[in-house]
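To start, the structure itself, in structure tokens.
Other chains dropped; remaining ones untouched in position.
Lettered A and B in written order, each chain numbered from 1.
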Amino acid sequence: MHRAVIHLNDAAPEKTQTVLQNTANLLAALGPETQVELITHGPGIAVATAPAAEELTTQLTGLLAAGVTLCVCQNTMAARRLTPTDIHPQAVVVASGVAHLVTRQSEGWSYLHP
Amino acid sequence: MHRAVIHLNDAAPEKTQTVLQNTANLLAALGPETQVELITHGPGIAVATAPAAEELTTQLTGLLAAGVTLCVCQNTMAARRLTPTDIHPQAVVVASGVAHLVTRQSEGWSYLHP
């Protein structure tokens, strides 16, 4: 079984859309038991704050339904004065996005930054 | 012996040139027995489709002669309606570029995204 963290620290809608599509392709290729965490921090947190563009929301909803975990960085939330009510209800808050990316790799997860 | 996957998902000629140069420097530093796969997907497939700028072609030819494997993503080929005849004859087609990047890391390969 494969495990991968995907790094998103960019808010541009086209970039975000690409990363979500890459994530969908990854799952399709490696199978539904693959563990994937989409880890957002800095500007990348935009994908987890409402309202997003409708197309992105649809893509994200599909990934969450397929078992992808959406992680948001608490440091970023604090810097932007965001509270849990500002964040996607299915998002998981991690203390630090970059630390989570490092920790997961030390546990054997692969890293992708599209 | 070192093994590395290099991630290319950008079509800009300057970026591509940089990635090819980074790959050449990597081989020069780690020695000719190093295994390197240049994994292209999305816009990054441009380096593997003809015609490319002459300077890029020369760089790529040198890397292939030095044993680098050029991988192209079948998902990207399908999305762009590219057939094998559109692709560099020495390229290796992988089912999914992102999945290949994850799989290689799980096999112990290092990851670089310049």
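Everything below uses one rule, namely that a contact is a pair of C-beta atoms (placed from the backbone, for glycine too) under 8 Å apart; a residue touches a chain by one contact, two chains touch by 3 or more.
Just so we're clear, the structure is a prediction, and the values are computed from it rather than from any experiment.
Novice: Start from the 2 shown copies and tell me what the total comes to for the whole assembly.
Specialist: 3
Basically, only the chains that are shown with their structure count from here on.
Novice: Averaging only over C-alpha atoms, locate the centres of chain A and chain B and give their separation in whole Å.
Specialist: That pair's centroid distance is 26 Å.
Novice: Looking at the complex, which residues from chain B come into contact with chain A?
Specialist: These residues of chain B touch chain A: 7, 9, 41-42, 75, 95-96, 98-99, 101-103, 105-106, 111, 113.
Novice: Taking the touch rule as given, give the residues of chain A at its contact with chain B in the complex, in rising order.
Specialist: 2-4, 18, 22-23, 25-26, 28-30, 108, 110-114
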